[in-house]
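For this depiction, one protein chain was excluded, whereas all remaining protein chains were kept in their positions.
As written, the chains take the letters A and B, and residue 1 is the first residue of each chain.
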Amino acid sequence: MNDWPRVPGFVETKEAYGETTLVVEPAELVEAATYVRDELGFRFLSDISPADYLGWGGKGVSGYIGTATGRDLNLPMTQGLQTLPTLKPKRFSVSYHVLALREEAPRLRLQVWLDDGEHVPSVVRVWPTADWHEREAFDMFGIVFDGHPNLVRILMEDDWEGHPLRKDYPIGGEPVRFSDAE
Amino acid sequence: MTIAPERRATRTWPIVGPPIYEGSRIPANIPTILEVPRELANLDDILPVNFGPNHPSTHGVLRLVVDLDGERVVGLRAVIGYLHTGFEKNMEQKTWWKAITYPPRMDYLAFQLNELAFVLAIEKLLALEVPEKATWMRQLMSELSRIHSHLIWLGTAALEIGAISLLFYCFRDRDAVLDLFELVGGQRMHTRYFQAGGLAEDIPDGFYPEARTFCEYMPKAIDEYEALLTRNPIWLERTQGIGLLSADDAIALGQSGPVLRASGVDWDLRRDEPYLAYDQVDFRVPVYENGDVYDRYRVRVDEMRESVRIVEQCLNRLDRMNGKPWIADDRKVVLPPREELHTSMESLIHHFKIVTEGYRVPEGEVYVCVESARGEFGCYVVSDGGPKPWRVKFRAPSFVALEATATCMHEALVADLIAIVGSLDTVMGEVDR
Partner (left out) sequence: MSADELEQYLGITTLMRAVAWAQTKSMWPDQFGLSCCAMEMIAIVGPRYDIARFGMEAFRASPRQADLLIVSGRVAHKMAAPLRQIYDQMLEPKWVIAMGACASSGGMFNNYTVLQGVDKIVPVDVYVPFCPPRPEALMEGIIRLHEAVQAGIPPAYERRAVAT
């Protein structure tokens, strides 16, 4: 489709793996969401998938390929990447996977980018199903959705500290001991 | 048990706002919470009841906070997270091929389908060709999983409404399905039979006759269930006209699978967005109009029949594929055959590299979805080009189905509450992930 730029807050579109990603400005997300729902027919919100890109590509390139300084002996070969991934504009992305219930089942990924502390407007008024998805994103990533009627933790306890799926949150658990000797 | 007071971060809307559109029954303020009407709340006659997290009828560890006015449910709030397991965080720490072990534990009734979604996502990123035999076997296993899931749903949901004998019939037949899984994968549940590139092992010879016996037997068993329930007056009283969900509300609330089809929306990813080889088999998508508990039951029972038909068609295809490869021949991704390890140096190196370091998956983000027994099961995967997933996010259909409880619960009685929650077919492992 060539009229993506008519979507409010349009930034860019990407085509990869047969999927269309439409990046919009966070400030105009609700207008963009309403536009794709009403004008383009994407009435069905499948999922809201946030992702944290802290430390993206930070593992560096392993081996001799593509590095100026050669192989870093402190980083084992197996831990590094083969090529540096494309850098991301900001720390968090929030992807709204929407679907149109018609022939060929067109899907679209509506994406916004934000830094830590930035807010996104809530789309609960556009797609009511976003309620719990946004609460989960708040719980797991600490992304605040402005205008959400009930933005409280959903999976973790109410008094939990931190947001577990952030990359700077340790995985926790206990170290494994393989014998009884302490 | 102490329950921390609720902390609301923002509350900017009026308590009662306009509905989302004309005729919508979705609660106006918060779509997932049924709030006690103000004229009732002031009467001081409301009884709050805590239902769960350990209640026999909650399908696991769901907690509902219900406000009762006599027998009527006037307020409802679902509290989840009692089974939060941190799948998404754990999978970020594992290599791609180890991470395949995790998704089956999420939706433990339709485990093969979860595995399938994740494996398809890896294959999409790798652009890996899967042999035909693997595709058909995957399809067969997915349909068996669907039967397995619907059987457990039927058994437990009927038990909750009082039809106890159904539980025993359904678990008898569930064991028959699990025997087939065991024959193929060596384990009853969580077989981890799908690999990136195909199947973990070839299909054993004894599988085909056993599966054919099952296909002959299963429709008769479904007839038995229908004879017990479909025209049973008690069952009709308990299910018809209960838990109504209109087509528009179902779409707005993101419902999928049997719940959506029971509301009259003719939508099935197997037919409308074919994956595997669903475009080459003949099956019908059952759709019912009323959107009540009874129609959800009808959809699921009909789906079981259709699944048996698909299994038969898969068997007919697979019969002609004896000796064909069951996994792609890509040594960078697929483990080499066991016998080669003793004779070939390269195979040993490849095996060692895949097991210790894991294979690398090209950079990118994909969203892959399959029609699980509960609806659209999606898998959003981000890779940075390394041996581990950067981010995995699952779109859990039961998580979304629970959002509809408040809408379905309008004017319901306490006894209907059990039937309604049961009819949405939620698996808490998948809700909480």
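Simple rule for what comes next: a residue touches a chain if its C-beta (ideal position, glycine included) is under 8 Å from a C-beta of that chain, and two chains touch if they have at least 3 such contacts.
These numbers come from a predicted model, not from an experiment.
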item: Residue in contact with the excluded chain [from B:K89, B:K133, B:R270 or B:R374]; value: B:K89
item: Residue of B:R72, B:R172 or B:R284 in touch with the missing chain, whole complex considered; value: B:R172
item: Chain B residues that touch the omitted chain in the full complex; value: 1-2, 53-56, 60-61, 81-86, 89-90, 101-102, 105, 108-109, 152, 156, 167-168, 171-172, 174-175, 188-190, 428-429, 432
item: Residues of chain A (touch criterion as defined above) contacting the omitted chain; value: 156-157, 164, 169-174, 176
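The criterion applied here is as follows: only the chains that are shown with their structure count from here on.
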item: Rounded Å distance, chain A centre to chain B centre (Cα mean); value: 23
item: Partner chain A, residues of chain B touching it in the complex; value: 4-13, 20, 26, 29-33, 80-81, 84, 86, 88-90, 93, 124-125, 251-254, 265, 267, 269, 272-273, 356-357, 360, 363-367, 369, 376, 378, 380, 382, 384-387, 390-391, 393, 395, 399-400, 402-403, 432-433
item: Of all residues in chain A, those that touch chain B in their complex; value: 16-17, 19, 21, 43-47, 49-53, 56-57, 59, 78, 80-83, 85-86, 95, 97, 101, 103-105, 107, 109, 124-125, 127-129, 131-132, 138, 140, 144, 146-159, 164-165, 171
